[in-house]
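Structure incoming, see below.
One chain of protein is taken out of this complex; the other chains stay put.
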Amino acid sequence: MKTLTEYLWFETEKRREIIHITETIRSIVDKSGVNEGFVLVSAMHNTAAVYINDPDSGLKEDIWEWLEGIAPYKPDYRHSQTDDDNGDAHLKNLIMHNQVLVPITNGELDLGTWQRIFYAEFDGQRRKSVVVKVLGE
Amino acid sequence: MKTLTEYLWFETEKRREIIHITETIRSIVDKSGVNEGFVLVSAMHNTAAVYINDPDSGLKEDIWEWLEGIAPYKPDYRHSQTDDDNGDAHLKNLIMHNQVLVPITNGELDLGTWQRIFYAEFDGQRRKSVVVKVLGE
Partner (left out) sequence: MKTLTEYLWFETEKRREIIHITETIRSIVDKSGVNEGFVLVSAMHNTAAVYINDPDSGLKEDIWEWLEGIAPYKPDYRHSQTDDDNGDAHLKNLIMHNQVLVPITNGELDLGTWQRIFYAEFDGQRRKSVVVKVLGE
């Protein structure tokens, strides 16, 4: 069995941002030498997500508008009373989830044609991390 | 370590459909010879989901109605301007997620009594795939 663990770091300029990370994950899988296995990509924060979807920029705007509709920013979450005003970021994390597991087949990410991996920041402008763990043979 | 990778193919008659795939996954695990491990079942499209829940047909209708309420079909998503009218299917994918990881214990899917695995198609009537990857020993 081979494993490789790496950490990605992000400090976004805007509070909310979507960052494409497929190529970064691919290069970590290459480095691992794993031909058959899994790579887990998991945000280490409760106010960010890692998800798989389409890279279309219009869709990204649709996702933001939709997320704001079902998990809106507002100052009166109970969480806001003990912390900063990021209650919405925690709920957005729960919808979008903090992780994806990607199969590795013949040394390649086994994704569909239109599937890309993204980091979604819901409360940025500070240093945050993602753990990437490859396991296989 | 043993691994086995197979692909399932779907071409649904209706645009939206839920398909029960537990037995198919079970037979792939049998074929793999893995006694202790994981099987990942992951849609290779951004407009379909793989989920675990109850097989009750009433519940399936509840799920459709509920999904339509929180990620409704409508022609004016920004994604629709550059692609076909499947913006809702991308959002439904984000809620339901494209994958599940099922533990394999003593050569069997380690699921609860009422847990079944489903493929949910949100934009069908075309050929689409799911990757199934078994890893263990």
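We just call them A and B in the order they show up, numbering each chain from 1.
The criterion applied here is as follows: contacts are C-beta pairs under 8 Å (C-beta built on N, C-alpha and C of every residue); 3 or more make two chains touch, one makes a residue touch a chain.
Computed from a prediction, not measured in an experiment: that's the story for all the values here.
Which listed residue, B:Ile18, B:Ala43 or B:Met96, touches the chain dropped from view?
Of all options in B:Ile18, B:Ala43 or B:Met96, contact with the hidden chain holds for B:Met96.
State which residues belonging to chain B touch the missing partner chain.
Here the touching residues of chain B are 1, 36-38, 51-54, 56, 58-59, 61-63, 66, 70, 95-97, 100-103, 105, 110-115, 135-137.
Identify the residues of chain A touching the omitted chain, counting contacts across the whole complex.
Against the missing chain, chain A presents residues 1, 3, 5, 38, 40, 42-46, 70-71, 77-83, 87, 90-91, 93-95, 97-99, 101, 129, 131, 133, 135.
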